[in-house]
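Just one protein chain is left out here, and the rest sit where they should.
As written, the chains take the letters A and B, and residue 1 is the first residue of each chain.
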Amino acid sequence: MARTNSIYQEEVIPTPLRHIWMNFISYPLAMLGLWVFIGFLIITLIAPFAAPYPPELQHPNALLYPPSWHEDGQVSYFLGTDDLGRDILSNLLHGVRTTFGSSLIVTIFAAFIGIFLGILSGMSRGLKSSILNHILDATLAIPSLLLAIVLVAISGQTLANVMIAVGIALVPQFMRATHTAVHHELTREYVVAAKLDGANQFQIFYNVILPNILNALIVQFTLAISIAIIDIATLGFLRIGAPAPTSEWGTMLADGVDLIFIAPWNVTFPGMAIFASVLAVNLIGYGLQRAVKEGFG
Amino acid sequence: MWFYIARRVNLFVFTVAVLYFLVFLMVNALPGELATNLSGIQNPDIAQYDEIVAQYQLDKSWFNQYISFIKQRIHGDFGVSFGNGQSIFNDMLTLLPATIELCVYAMIIALIFGLPLGILAAIHYKKFGDFFLLGTSLIGYSIPVFWLGVIAIMYFGLDLQWLPVAGRLNLLYQVDPVTGFTLIDIYLSNIEYKQLAYKDAFAHLIMPTLTLAVIPATVVIRITRTTMLEELNANYIKASQARGLHPITIIFHHALPNAMQPVLAQISLQLSTLLTSAMVTEVIFSWPGIGQWLIQATYQQDYPIISAGILVCAGFVILVTVVSDVLLIATTPQRRSAVYGSN
Partner (left out) sequence: MPLLDIRNLSIEFDSPHGRIRAVDRVNLSINPGEILGLVGESGSGKSLVAKAIMGILNDRWTVSADRLRYNGVDLLSLSAKERRKLMGREIAMVFQEPSSSLDPNDTVGHQFHESLPMDECDVSFFKRRKWRDEQIKGLLHKVGIRDHKRVLKSYPHELSEGICQKVMIAMTIAYKPRLLIADEPTTVIEAGAQDQIFKLFKKLNQLNEVSILLITHDLEHVANWTETITVMYCGQTVEAGYTKDIFKQPFHPYTMALLQSMPHFDDLLNHKSQLTTLSGCVPSLQHLPIGCRLGPRCPRAHRRCVETPSMEKVRGHYFSCHFPLIEHIES
């Protein structure tokens, strides 16, 4: 067995990624967020099998049943029913796919496009960078809701269009975050050193810049997921979102507002679902931020 | 410094030009007749059609169309709405102050609550106070604004009957809309019962403003905490401690002003998110502002209003960003020299 002559202990230094992961695991709140997130992911996949009833199915003789722990409630309609007799639990579970699942997909696509464009604009200099920056500023200034409204107005009200609209609203945010991160990295001296070593643009980007901006990007990604969930739910609430038969948490909330006095559970449960999913994502994001900061401190 | 301001103004002009271009593209993509969407006149007769073509140069190249689009809008001609045929510009003048009022008050409340709490969190770093504040701000950040508004209405408005749930002012009070900002208008008007009018306006303001202020407040708390932590670990703070300065002096005279700059910079970035939340809040509380107007227009597919709304909202955001940028540069010497030194 090879033995070193050094009398110092061997120091196993974990890679930064592993360090961040170990740090992340030690925050119970962040882990809670992670578990809830995974829970939602699983529901996204198994919702059609887990829901007791099809979401649009109306039960004419079970209108406005309160949740099962209420004295008038029934276990078969676990969280109660709405004014058309639709089971709330099934609607919530299917809504996971619509609100949560589609926001994940949207964020992933927006991240790819936004990060790619952001890198292009970040690595460019002078006039080109200036122009891209101005375009970015202009797009960022438009409130995301308005952008989504216009796009839905142009192309009609379907779930796919809503997803595209929210995605397009997210792209500038990714661009802005990536652009700032890349620009910041370019001022560092190790980039100058790499350039003096003879690296071309792509090599500088891949080997020097990318590993260092990865952390900022991951944090931005979690932030964007929470924004996407809230945007899709808001559009649903304003009834500009996914059209009627699709169960969506925001739409459920909007439907429940009329009944808020006689059947408040129509408003509470969808709201709690949105709150829980956004909170979980934010907890993960916060845990990551802390882990990243302390990983290098 | 004037050089920098000139650059900023140049930036403003250019960004607005890009904005107009984007909206121009959008208007061209909307379904229906281009002439109708631009001017708002449905089914125009020959004379009107010719006039529209002349105004917007629809017979020439797209570049001319773009330029004349800008010209028309700058002169205040936003067309008329599909719904009621009224001039959009006049409608906007009455509605915009309402939204601005809501946003400004919400931002002020967010700062008033957020700044001290952020400083507290930084001072109690890694102790209970810090965790508690962070937890609260995380929770506040995760509550969807419409849920919060609906629950507030249900509880305070309907259940306890403490606060009114809709509108800006009880119709009993006939206040002339001079500036559009209710509190100022009450002050300027000469009705009797001014005290009661103030109370009423205030009661109408509380719920929407507080609902809207939650998310910016949490953002302010987080950012203030981060920047204060950075400042409190800086060298010059240690040096002031070594000179024996009182901790309160150190925090408020040295750490806080330096920490404020990133906070203010972040706030202007939050503006478009704030507008989105404001629009939803207006719908819930039936607040007569731009947001509610725009949403109604969306239900009725009133395209001129939608495009005008985007121009106004985004233009407002850009204006505020540029103004706050200039103010920031004017008041912080370090940034100024950094600007001159580098590009």
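Methods note: contacts are C-beta pairs under 8 Å (C-beta built on N, C-alpha and C of every residue); 3 or more make two chains touch, one makes a residue touch a chain.
It should be emphasised that the depicted structure is a prediction, and the values quoted were computed from it without experimental measurement.
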| item | value |
| --- | --- |
| Of B:I112, B:I184, B:A239 or B:L327, the one touching the omitted chain in the full complex | B:A239 |
| Residue touching the undisplayed chain, where the options are B:N28, B:S68, B:T136 or B:N258 | B:N258 |
| Where the missing chain touches chain B, by residue | 234-236, 238-246, 249, 253-254, 257-258, 332-334, 337 |
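Just so we're on the same page, only the chains that are shown with their structure count from here on.
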| item | value |
| --- | --- |
| Chain A and chain B, separation of their C-alpha mean positions in angstrom | 24 |
| For the chain B and chain A complex, residues of the former touching the latter | 11, 14-16, 18-19, 22, 26, 29-31, 134-135, 138-139, 141-147, 150-151, 153-154, 158, 272-273, 275-276, 279-280, 283, 294-295, 298-299, 301, 303, 306-307, 309-310, 313-315, 317-318, 321 |
| Residues of chain A touching chain B in the complex | 29, 134-135, 137-147, 149-150, 153-154, 226, 230, 233-234, 237-240, 250, 253, 257, 260-261, 264, 267, 271, 274-275, 278-279, 282-283, 286 |
